[in-house]
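Complex shown without one protein chain; remaining protein chains in place.
The chains carry the letters A and B, assigned in the order they are written, with residues numbered from 1 in each.
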Amino acid sequence: MADDRTLAEMLRAQGITRRGFLKFCATTASMMALSPAMVPKIAAALENARRPSVIWLSFQECTGCTESLTRSHSPTIEKLIFDVISLDHHHTLMAASGEAVDEALNEAMEENFGKYILIVDGSIPVGNPAYSTVSGISNLDMLKHAAEGAAAIVSVGTCAAYGGLPYASPNPTGAASVEDIIKDKPIINVPGCPPIPVVITGVLAQFLTFGKIPELDSLGRPMAFYGQNIHDRCYRRPFYERGQFAETFDDEGAKKGWCLFKLGCKGPITYNACATTKWNEGTSWPVESGHGCLGCSQPNFWDMGGFYRALSMPTVDLANKAGIGLAAGAAIGVAAGALNRGKKAKAVREHETVTVDDLEKGA
Amino acid sequence: MSKATLERGLNALREQIDTPIALFFSSCTHCGMCATACLFYTETENPAYTPINKVEPLRRLWEQEYTLVGRIKKALGMSKPITDAELEEWKEYAYNACSLCGRCTMVCPVGNDITYMIRKMREGMAASGHTPEGLVGASTRAVKIGSPMGVKLPALQAQARHVEKDTGIEIPFDVEGAEYMLLMSSMEIMNYPEYLEAVSKIFNAAGKSWTISSEAFEATNSGIQIGSSDIARELVSRVVNAAEKLKVKTVISPECGHAYTAIRWEGPNLIGRPFPFHVKHILEVLDEFREQGLLKTEGFEDARMTFHDPCQLVRRGGVVQQPRNLLNMVATDFVEMKDHGIMNWCCGAGGGVSANEDAEELKMKAFNRKKHQLEELNVDTLVTACANCRIQIEEGLEENEIDMPVVGLTEMLAEHLVEDKKTGVSDND
Partner (left out) sequence: MNEVDFLLWVRGPGLAIASIIFVLGMTVKMFEIFMLGRKKNLAELRGSGIKEGFRTIITRSGHVDTYSTRNTRFTHIAGWVFHIGLFTAIFLLAPHIEVFKSIVGFAWPALPTPIIDFATVIAMITMLAMLFHRITNPVLKYLSTGQDFVVWALTFLPLLTGYMAYHHLFFSYTLVLGLHILSVCLLLVFFPFTKLTHAVTLFFARWYNGMMAGEKGVQQ
């Protein structure tokens, strides 16, 4: 379904004023911490963008990422961007069309070979590829095939970025992330469970504007949205500093909005935009609602020792380990003590009485 | 009879390891505080004289043979063995530079009784033949002749007759059933006959029965000084046998430092059974007399005086208050040294140091600590209750050209004794 209109043409056709469009660009610019001088550049880039072909493949996922992004809760701008970015293939949205979908997919890939953006959500079962297939083709094969002609890959959601929920112990399907499998293409990880809607559109806008992969952190996430620690931007930080913590979900501290560290908040080790950008167009985010951050944009967040276990806490039962140490120590200790006593007793037995004649050293 | 060997020495050290020793070595954090408590360090600034360093070979033995990790390391050949050469080097630290004064024990922040450790270390030194010649000679004489200075019974009897003539009071030898049996140190017999005279007069005035055993009169225990329990036991046994034979109630340890430690605290443990008699220092006995009203004095010394606390008597012996009670009977101007009582400084000659020719020079350097104490104080007279301290202090004062008399406490009390008018004998005869 390629549409050759430029974004500008499309927007005007949809009744979006130039003013509204520029407002979106300004918002995008500020979200990416770009100066106002960049706004015209963003506008120009978007206006003239030949809508790149985008192929969206869904693998072992819960569809939460798709829900978050495409079921628009904010009326039109993101949705428009989506329409603008020629979404040539999306498993879920196109499910009703049967075999024709597969044909359209192959066509889009051939036509735009080397130029299309591949978006992936969901993990890929590598242990037994049969766990997740589309039209009889395993996710693994589909990913490899689609990656061949992709200009770049965007792993949306923690499942695609790091394995997510299926990857959690004991990982029965042998789930892997995109970057585990594809090694020769640029990959942008946009994790979150799900990611914040404006984060994905912001990433795409950034990509369109500058025509290259944005600055990524060590886990492959765009710095613009994942460069900050939740803990550093959390509005409850002063309570952490003062040592005022909620101990349970309905105690005095919880009602007063105190820090949720003791209730398992993973804020200090989580990098995302939740504390600043928030959700539902800035309505709220987990901590503000009174629940600790799950760390959902971090790898292995499901296996981080428990959502309600404080970050500083060991993930093992130390009392139990201490008990093992004590039991083993006592056993070894008794043996060592007995050896000591034996040695001393032997020394006493072998004592030769010292007399004044012995005081001169022997030859 | 085999001679001393390294293996015998190591074996002796093995016997010495007990719970306190293991605790002490486990706790030392190398803080260095013990150095400042030791006069041998403060007056020479030689870091090798740091008290805990004096027991380093013992520490290694403990680590290598009594800790699991140490044993494993030794089995893997990763530990440094104790050698004759090392023990020879340690002779200086364990004997020349240590009087077993116990000050380090009082200040160690983790509670190490370093004196206890050094005493045990000496067991290994003695069994391996690494002891100072002077102590070897003293011990040999003590065992074979009966006195480390070679004083024999006739010499004592001659002293006794001399005293009898001066006082008119008989010195009782070998009296069975006497309440007290007096011991004397060779030092007192040779250098301070006024002690025997003082005891004689005081006991006579108090009406208490006492005796000296002709078989065991020597209080000095060279075995304790050299650090051999075997030799110490031999010497203590003589006293115990004599005391049991004469059926006395209390054995009196004289004005000597380590003799008290030897007979009072180590004695029963050396022979392996409690004594059937008490052991008391002469000052303890005199203080009891004072409490019972049996020690009456008249007149006062008007000299400004201070008391030197013999280490083995006060800090390591527990006879702290008695000297003061007694001194206050006859002194009007008694001042304590700044560091006094259980924290007083050693004279520098105890624990065998005075019998050790190799320590001659070091001993005098150590005396500087006592000199500093006296300089802070400005006194006319120094009183003490140990003949060895007396000799050392007198020598030290002379060496430093300080003109100050040193007096024994018993002697001083006797000079103020209220004589029994009936006998018609007084000091002035």
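Everything below uses one rule, namely that contacts are C-beta pairs under 8 Å (C-beta built on N, C-alpha and C of every residue); 3 or more make two chains touch, one makes a residue touch a chain.
The model shown is predicted, which means the values in this text are computed figures rather than measured ones.
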Residue touching the undisplayed chain, where the options are A:Pro129, A:Gly174, A:Pro268 or A:Gly290: A:Pro268
Full-complex contact with the absent chain, from B:Met106, B:Leu153 or B:Leu377: B:Met106
Residue in contact with the excluded chain [from B:Val320, B:Val335 or B:Met364]: B:Val320
Chain not shown, touching residues in subunit A: 218-219, 229, 231-232, 240-243, 245, 261-262, 268-269, 298-300, 303-305, 310-319, 321-322, 324-326, 328-330, 332-334, 336-338, 340-341, 344
Where the missing chain touches subunit B, by residue: 17-24, 26-33, 35-37, 41, 45, 47-48, 50, 52-53, 66-69, 105-113, 116, 264-269, 272-275, 278-279, 315-318, 320, 338-339, 342-343, 345
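Here, only the chains that are shown with their structure count from here on.
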In the complex, subunit B residues that touch subunit A: 1-5, 8, 11-12, 14-15, 17, 65-68, 71, 126-131, 136, 139-140, 142-144, 226, 228, 230-231, 234
Subunit A to subunit B touching residues, read off their complex: 332, 336, 339-340, 343-344, 346-348, 350-363
